[in-house]
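We show some of the complex, not the whole, and keep each chain where it was.
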Amino acid sequence: MRRKIMIKAGIIGATGYAGSELVRLLLGHSQVEIKWLGSRSYVGQKYAGIYQNFFQLIDEKCLDDNMEELARQVDVIFTATPQGLCASLINEGILSQAKVVDLSADFRIKDVKKYEQWYGMEHKSPQFVEEAVYGLCEINREEIKKARLIANPGCYPTCSTLSIYPLLKEGLIDPNTIIIDAKSGTSGAGRGAKVDNLYCEVNENIKAYGVASHRHTPEIEDQLGYACGKEVLINFTPHLVPMNRGILVTAYASLTKDVTYEEVRAAYDKYYEKEQFVRVMDKDICPQTKWVEGSNYVDVNFKIDPRTKRVIMMGALDNVVKGAAGQAVQNMNLMFGLNEAEGLYQIPMCP
Amino acid sequence: MRRKIMIKAGIIGATGYAGSELVRLLLGHSQVEIKWLGSRSYVGQKYAGIYQNFFQLIDEKCLDDNMEELARQVDVIFTATPQGLCASLINEGILSQAKVVDLSADFRIKDVKKYEQWYGMEHKSPQFVEEAVYGLCEINREEIKKARLIANPGCYPTCSTLSIYPLLKEGLIDPNTIIIDAKSGTSGAGRGAKVDNLYCEVNENIKAYGVASHRHTPEIEDQLGYACGKEVLINFTPHLVPMNRGILVTAYASLTKDVTYEEVRAAYDKYYEKEQFVRVMDKDICPQTKWVEGSNYVDVNFKIDPRTKRVIMMGALDNVVKGAAGQAVQNMNLMFGLNEAEGLYQIPMCP
């Protein structure tokens, strides 16, 4: 790997799709050196043998997930691992030596009981839940800067929350009427060898899944609840789309009063005008996942329907970047006092 | 073409995707002989030169759209043409000689003003609107049998209406809360040479379009209104999905009372148990477009969300078959007193 200057980084779960995207982004980051490519399944194998896109860019072999040792060697640890793993490995010793950005759901939900209910497992480190900062940079920027442990948001929650947040915060929509219909590319399903994710099962097909039961539901509800100051219950329906990358959120809510385009637009601008990674599209332009592919952007927009007095809110992001690895890097930048966009200058790729 | 026995059929718009699917289905229909392949753009060219899948199956050349002449030669005319064309060509003389199944929207909406508003064009044959029967076979079967002119339903309205109809008819859902989020394969956009439908623009991409303004909205609202006996306003958002065929509808509505799975299921069964083309899936199975591909089936199912007191209704069909050509054939079968399923025995193709 090319020499970098300041921050030593380790990744656990480096051979998953989020992990490999972290590698892509960190390799191009001017202030980071990757020191540890952890992958339980591929220990001892050359990393570039698994992801040949890194051929001649990375010579290192995969290491294990010894987080204690890792904490001694690096400044920041990214855990891009299955639910429960980070919580089972983390401890005060680790956190006192290295900052941790957890890309799993372990520390996203403040109510441990709720977590255990939706995820069907015991939480192994409830003592760190309170401390962990939910790493939605546009909303929790200041807390992130001071954090030791970041709960990197889920892909759906990032896209959903950023699409809805301004209107909810400004009281323009009724929190009890929110319905989120989301569509995701297949990389969101991970790199596990399952029949359901085979090319022939996904291609030329679309389906809903996890209807009224998807684990990202409480995470979204929590974030929306913080925005409006009361408990929110939503319908959230994810769909699997035959494409590699991208999430599109189409959200519906009833308006609390008659509003003009300009009023709603002003709400979005209030929160996002200075955000470099949130783009509020021009009037009548619907976000498309292709327009953010490979980049850390979230594109949002809305449409008022005067007939039904509802507003349709739309958001698009690359689930592997802003929905996972990109946001993790953005969090790291904030935690280390770097330019928030460092390593995230990728321009969306069309076609 | 192979010899058929009874019904002579003509198609105007035979080189569009719906038209060519009509050809595929009618070629396999035991009682039909195709006598006229009309295509304004390809007059005089061999039909199989445009659709080489019919090579050695069809030797005929494309003819024009002379509907008067066509009416003299055939028993049934299918118009798979752009909006407005059928209305501009049809007259009493034609209807007295041949039955007409119009796959465009010209005769779907009973309120001519509403049609003209949403479609932005003057209606050229308002005098036939009242007579035309909306060809949603599962709902209007008896009227269809006696009709001279069928308004073949749109792809989205077919899928949406059949997914929602039983619950609305049985009063289980509140008509003012219906939100329909639909996803369609690209064949629904037609075969016109537009940049937006190029492979590189559609592939690896998903977007909403026609938000709060799509022309199928009033058609769906009309049908749902008939079901519940009062005016219905909905939100309908179509999305373009990178696949050739298939529509998936995910619809949301508030329940009017506490219901069990069995009660809702009973409502679906009441209307569809005897329907051969509507399959109510087993509990917790979400419809997938792949499972109906190439066939005339509509797969529907639902999920109750006790947290939000809403029900999520799902439906999947092949937009070119049940959403267009297949339903047209089903209508023809009914009009001519044939077995409703004749020519429609195709088993869905996986993968």
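By written order: A and B. Residues from 1 in each chain.
Definition applied: a residue touches a chain if its C-beta (ideal position, glycine included) is under 8 Å from a C-beta of that chain, and two chains touch if they have at least 3 such contacts.
Please read all numbers here as calculations on a predicted model, not as lab measurements.
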Report task. Assuming 2 chains are placed, give the number of copies in the entire complex as this structure defines it. Result -> 4
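Here is the rule we use: only the chains that are shown with their structure count from here on.
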Report summary line: dist(centroid_CA(chain A), centroid_CA(chain B)) in Å evaluates to 39
Query - Complex interface listing, chain A residues touching chain B - result: 179, 181, 183, 185, 200-201, 203-209, 211-212, 233-235, 237, 239, 241-246, 248, 250, 252, 286-290, 293, 303-305, 307-308, 310, 312, 314, 316, 351
